[in-house]
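With one protein chain held back, the other chains of the complex are shown just where they sit.
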Amino acid sequence: MCGILGYFRKHPGTDAQLGATMLNMLQALGRRGPDSAGVALVGPAHRAGCIVRVTAGGELEMTPQAIEANREAIQVFAASLHGASDLSSIGGYVRFVLNGDVDLLAFTQAIESIGEGIEVLSIGHAMELSKEVGTPHLLEGKHHISAFAGTHGIGHTRLCTESMVDLSHSQPFWGRGAADVAIVHNGHITNYHQLRRKYEQRGVRFMTENDSEVLAVYLAESLNRGETLRQGLDGVLRDMDGAYCCLAVTATEMGFVKDPYAFKPLVVAETDDFVAVATEEIAIRSALSGDYEVSEAQVEEVRVWSR
Amino acid sequence: MKNEASHLARPLLQTSGTYSPDVMQGIHTKAETGIYEIRGYGTLRPRRWATFDDLTFLPCGLTRIPLEGYREKCSTRTVLGGRFAKRPLELEIPIMITGMSWGALSYNAKAALAKAAAKVGTSNTTGDGGLSPAEREFARDYVYEVLPSRYGIDVHDLRGASAIELTIGQGAKPGTGGLLLGSKISETIAHQRDLPVGVDQRSPARHPDMLGPDDMVIKIEELREATDGQVPIFVKLGASRTYDDVKLAAKCGADVVVVDGMEGGTGASPAILQEHTGIPTLAAVCEARAALEDCGLYGEVQLIIAGGIRDGVDAAKAMALGADAVYIGTAALISLNCNKPLYVEDYQALGTEPYHCHHCHTGRCPVGITTQDPELMKRLDIEEGAERALNLLRAMTLEIQMLARACGKSDVHHLEPEDMAALTMEASIICGVPLAGTRKVFGR
Partner (left out) sequence: MVEIAAVAIDAETLSTREVNALIRSRLQGGATEIIVENPNARHNLAVALLQPGRVRFLGSVGYYCGGLMDGAEIHVQGSAGWGLAESMSHGSVVVHGGAGNGAAAAIRGGTVVIHGDAAARLGVSMKGGLVLVGGDCGYMAGFMGQKGTLVVCGNTGAAFADSMYATTCYVGGAIGNLGTDAVIETLTPEEAGMLNGLLAEHLPPAVRATKPAGRDFKKVVAGRKLWNFDKHNWKTWQDAL
């Protein structure tokens, strides 16, 4: 199904090589999942503002003209915002920083109502999410992951199973409505539809038919309720059924939860410098040299690292 | 010469599809009695409408991972009535025994079912006659029915219940009341029901003190007052205008809605009601679920489905479509030897044979289940019957678990419509489930 990975630097200060390291890990995992690739990277925090990343539309579903029209409309909108700065765009993506407090969900919906196919990929003080249909190589070509300097991040390569190959079904998923929260998931949540219906009944909007999305919704709710990432991941063990290894990031933490059946692999390497977690050891070895041990995460294990 | 013509000697029988033999016999009977046919069981017609048999499960393949069928945990614990009740009903399995009256059933039958349910950790439901001594003594949890007749109504029995079921109708004959013919109104039953001995009693179709959902809101509150808000209040509906009824019941404050479909059984009823009233159970569960979803209460108000649940497969399919639990009635009686080839000459005396008998209304049940005759009742040994019913409940539970595990679920309540495909267009349209071979849901 998928390859997931996470990388967490223990030293204070940013690591200029974070993006490059993660790209290496991603490429090594890429043979597991040629359908899409994505990362959620955590850089230096903007104190007073949030980084907003928006896609103007998917290349598989929309014409270049439609995407271009959306992109312009987003830029116009962003430029008109009081407190927006650092506006940039690459291809079908727009990025800007929004200073000041804002209701994340309302703001997200406001942007997405600008045009058909527009989707907010992430909002966070420090987290930035990029994902692309195709290989890690393509991801790099569009988003220059290797240039990203930061402290920790998660990544994903996908072999799609039950839902479609398109951008909105790719991972990571942002925990919509909660700043800086993102997840990647390997496995299949078998009570997804039931859970989704409960959320929808409460007004939560799902963007895809992908069962992984419910993990992002779940953790976003948990963190918005004031719970810690650890509490949220403990909740996943309680409330989700099926197979899952799930990796999550916040502005200051990275954590994982492994299902009760050990259906999906997750190996962990930890040194004084870093923590690396991946579906396969090759992803860690090919990116990180050194003499360290790699071990399989335990059944029903939850671990969280904080900065 | 004779040989050549012999093939013309015997004409072929041509049977009318309109005035078939059973229709003719029905008219002959009416010509003798001047009244409609009354019998037990439920619809006897061949099932030409969409049923659970038109759905199939989609176990795990490459896209999902199955659980080991005989090894890995698959929880069957079931909790009903958390919406308002301080003490929701907690069961070990999602299968419960439905309301069948003491009167329609013998004391021994009631006792056997109570013992079996208690042993496996599930509940019994009283029926149109109040709490029987058998349930009082042997049941672990009993659901106390408040029916239009109010036969045997007793506030202390009500307060001893684990749940109250306000019965509006039942699947075999929605919109009408119960029927118990004179041969079964024995001294004991007459005393219990405050009726003259031997009368052909007809239960009312309407409650005496509430007529409509606006009254029902207040009635449900009264029942909560009477039980200190402790236990869940179920509202039981015969499946008719199910979508509207379920919405109303949920909005009126039911903790749990029970929907009993057309294939449900009864001890005695006019045959035309069994055949030509109500909608099938498959249709009913889909309507009920849609109703709860549309009023935003799915998951908050639980759903119990009844009406022709024959095995764990029917139960699992009902649960995948939205039921939190199922009621069994006829299947439970069959486990007690209903229609077993025992005392065959007594079946024949009733004009029937084992495997074909639906003569509960006569009170002459050859195996002692639906009779008040003490001699006939002796043929149902309570302990033996309890063991048989227990075995059925256990076997059904194993069937549900097997299907759930094959679909990758560690809890039977995680079964979803998306775990199934339809084998017919109609089932696809009714259930909103893709037609096998097409990946398409028709009619939506």
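In order of appearance the chains are A and B, and numbering begins at 1 in each one.
Note that in this section a contact is a pair of C-beta atoms (placed from the backbone, for glycine too) under 8 Å apart; a residue touches a chain by one contact, two chains touch by 3 or more.
Model, not experiment: these values are computed from the prediction.
*Asks:* Where does the absent chain touch, in terms of which shown chains it meets?
*Replies:* B
*Asks:* If I consider the whole complex, including the chain that's not displayed, which of B:Gly121, B:Gly160 or B:Gly182 touches that chain?
*Replies:* B:Gly182
*Asks:* So one chain is hidden, and I want to know which residue out of B:Glu72, B:Asp200, B:Asp244 or B:Glu383 touches that hidden chain in the complete assembly.
*Replies:* Going through B:Glu72, B:Asp200, B:Asp244 or B:Glu383 one by one, B:Asp200 is the residue touching the chain not shown.
*Asks:* Please identify which residue in B:Asp215, B:Asp244 or B:Asp294 touches the non-displayed chain.
*Replies:* B:Asp215
*Asks:* Taking the full complex into account, find the residue in B:Gly26, B:Pro59, B:Gly175 or B:Gly229 that is in contact with the omitted chain.
*Replies:* Result: among the candidates, B:Gly229 touches the missing chain.
*Asks:* Decide which residue listed in B:Cys60, B:Cys74, B:Ala118 or B:Leu158 touches the omitted chain of the complex.
*Replies:* Per the contact definition at the top, the residue touching the missing chain is B:Leu158.
*Asks:* On subunit B, what residues meet the omitted chain?
*Replies:* Subunit B touches the missing chain through residues 33-35, 149-151, 153-156, 158-159, 182, 193-196, 198-201, 204, 208-211, 215, 218-219, 221-222, 225-227, 229.
Going forward, only the chains that are shown with their structure count from here on.
*Asks:* Calculate how many whole Å lie between the centre of subunit A and the centre of subunit B, each centre taken as the average of the chain's C-alpha atoms.
*Replies:* 49
*Asks:* Of all residues in subunit B, which touch subunit A in the complex?
*Replies:* By the definition above, subunit B touches subunit A via 62-65, 67, 72, 293, 296, 298-299, 407-411, 414, 416-418.
*Asks:* Across the complex, what residues on subunit A touch subunit B?
*Replies:* Within the complex, subunit A touches subunit B at residues 1, 161-162, 187-188, 190-191, 193-194, 197-198, 201, 241-243, 260-261, 263.
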